[in-house]
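The complex appears here minus one protein chain, its other protein chains still in place.
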Amino acid sequence: MKDIFRGELVRITNEEPDVVAKASVRWQLDSEYGRLLDSESIHLFSEKAIKNWIEKNSESIKPERYQFSVRTLAEDKLIGFFGLYVELIHSEAWVGIGIGERDFWSKGYGTDMMNVCLRYAFLELGVQRVSLGLHEYNPRALRSYEKAGFKLEGRTRKDVLREGKRTDTFWMGILRDEWMAQNGAAL
Amino acid sequence: MFDIQTQLFEGQDIRFGPIDHEKDAEIESKWTHDSDFMRMMEVAPARPLSAALVKKQYEKLEKQMDEDKNLFYFTIRAREDDHLVGRAAVQWIEWANGNGFLRIGIGSAEDRGKGYGTQALQMLLRFAFAELNLFRVSAIVPEYNTAAIALLKKFGFVQEVCRRKSLERDGHRWDLYVFGLLKDEWLYQAEA
Partner (left out) sequence: MNEILKGKFVRLSAYDPKEMSNAFSRWNRNSEYIRLLNSSMGPLQSPKRAEKWMDEEVGEMSPASYYFTIRTLEDDKLIGELGLDVVDWSGRDAFVGLGIGETEYWSKGYGTDIMNVLLQFAFMEVNLRRVTLTVFEYNPRAIRSYEKAGFRHEGRLRQLLNKEGKRWDMFYMGILREEWLERNTVQG
């Protein structure tokens, strides 16, 4: 069986809370990063608050939540994260993914991370579909997710208001059969 | 013309009201034993709830309304005899973006087909746009809920997203639709 924690450029890890908190408190200062990631108004949290939140969420193993940190294979640098929230009854996983280190944007790391993520979701968690939402103003992510096999399923119109401008949220999904067909050779 | 004298909580045959912790729980408990109703309303597996558990849910709802301030929950009652007919809510409100999600359910079969759903949606939309000042509202409906889809379309909702095969029930995977209505699209409907 292939190593499910490794991609071409990155590997996924579980880090100590203070390691993740230290990186996160720095990443959040880049407001573009925050605004690409979330729809809710962005905010700045203390390292302590972030650490507490991480610890609280890792207290017990929950079958619906999987949170990973991402490190580069080349320099073992912590560059981002992804999380999977599984709707257990309907076997659907929602992805949240981000690269906090700006230097690693637009270099294929995002696509590689998503490939690792989908592999984990379909081959380890065995889900029937993976879903995500992204901002209309994030064309880089749209290209990356399309490459990974996601199909655009619609857009909720004008549901985000930022800088006085209303933008849409795009919604994408990939079904198990679709991913298997695309990645059959890699199994 | 809408002004503050227009009653937000009074419809033609129904009214919105608060939760009656004592009386409503028994009635709602009965609704939860109707698997057809539950499967229309909920994505989660249909499961019958005791009145005690319904009461606990009421407490959670009121706590959320109080603390998170992103939910407005109403009971729907018949004006004629004040009996509990259903529930209506604006939830998952994102104030900065001006969004909210709508939910309406008419609990017992005898109360359906009387236009209560239409009236409730009308009132809920007015509340969302004219009182909460939301910019848009959304609703999520499984593809098999044709009655809800028809009602939303009647009010001008646009089907914006088709989440393919997101829901599994009766051995079949169903699509989930997301509908949206912008404030500008909201048709001011005169009281019938």
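Labels A and B are assigned to the chains in the order they are written; within every chain, residues are numbered from 1.
The working rule: contacts are C-beta pairs under 8 Å (C-beta built on N, C-alpha and C of every residue); 3 or more make two chains touch, one makes a residue touch a chain.
Here the structure is a predicted model, which means the values were calculated and not measured.
Note that the absent chain touches A, B when the full complex is taken as a whole.
The residue touching the chain not shown here, chosen from A:V19, A:L125, A:L142 or A:L161, is A:L125. Summary of contacts with the chain left out: across B:P18, B:P45 or B:G115, the touching residue is B:P45.
Interface with the hidden chain, as seen from chain A, comprises residues 63-64, 86, 88-91, 124-126. Looking at chain B, the residues touching the absent chain are 29, 32-33, 35-36, 39, 44-53, 56, 144, 168-172.
As a convention for this text, only the chains that are shown with their structure count from here on.
Spacing of chain A relative to chain B, judged by their CA centroids, is 32 angstrom.
Those residues of chain B that touch chain A in the complex are listed here as 43-45, 94, 96-99, 135-136, 138, 158-168, 173, 178, 180, 182.
Across the interface of their complex, chain B is touched by residues 39-41, 87, 89-92, 128-129, 131, 151, 153-161, 166, 171, 173, 175 of chain A.
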